[in-house]
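Have a look at this one before I ask anything.
Every protein chain but one is kept in place in this view of the complex.
What follows is chain A.
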């Protein structure tokens, strides 16, 4: 797992061919390897997730051999949640990350270390789960009920668009987006919104499937992605198209360094990324000061 620090002058080092405007424009009009109109992309992504919502978690387990759980654990441990935190989990539909954060804050170990004053703070913790797709949110709410968190007022389910959040400026201590930023139409808008809602000292963390550069492993990973995953989608979820979109959209998403420079452009400092499983997944983090 390699950790790299990015400086602001990275943009100047990227060759003119990959100038930011054209790459971003291509993200806004790409639906996997297909070209679509900007206005349509949002709808098409919406359809994908309405289709996959019911089998989402099951498919995640299949495709990543259960590893996605570890990745999300790593994300939450990097976040370092604390009692009284106001956290926003965007594109967090089925609630995986939100549940982990809540459990981390409520864990016995933590409670043992606190002094009595902090117990009141525990009451103030708010985890907002925001997703553009109501189906995903419904699945999440049901899962919360199953886990016994149905009555917990720390969890708030909000339907909303990551590019135009309904939260106030400087209101969030943390912002996470796990496997969601790949699906948005305009990445920079999402990053700007993230910067807006975070407080001073707040952190932005994104967990996303990313690019593998290791020679032999790259070929194996490509083989797995394009041959196995759509087939798996067809067999398990009955939906080949959506999973074809999934693997194509991973390839279209900017590589680690590029995405890190985009985060820096949005105003974040101390932008770093950590590759997991050789680059299959990358956790990018930024600090708002």
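To be clear about the criterion, a residue touches a chain if its C-beta (ideal position, glycine included) is under 8 Å from a C-beta of that chain, and two chains touch if they have at least 3 such contacts; residues count from 1.
One rule holds in what follows: contacts and distances are computed from a predicted model.
Only one chain is not pictured, and the protein name UniProt records for it, out of "Autophagy protein 5", "Ubiquinone biosynthesis protein", "3-methyl-2-oxobutanoate dehydrogenase (2-methylpropanoyl-transferring)" or "Hemoglobin subunit epsilon 1", is "Ubiquinone biosynthesis protein".
Only one of the listed residues, A:28, A:79, A:184 or A:281, touches the absent chain: A:79.
Contact with the undisplayed chain is limited, among A:26, A:107, A:227 or A:269, to A:269.
Of the options A:57, A:96, A:131 or A:173, the residue whose C-beta touches the omitted chain is A:173. Contact with the chain that does not appear here is found for just one residue of A:148, A:201 or A:215, A:201.
In the full complex, chain A makes contact with the omitted chain through residues 7-9, 12, 78-80, 82, 85, 113-115, 173-174, 198-203, 269-270, 285, 287, 289.
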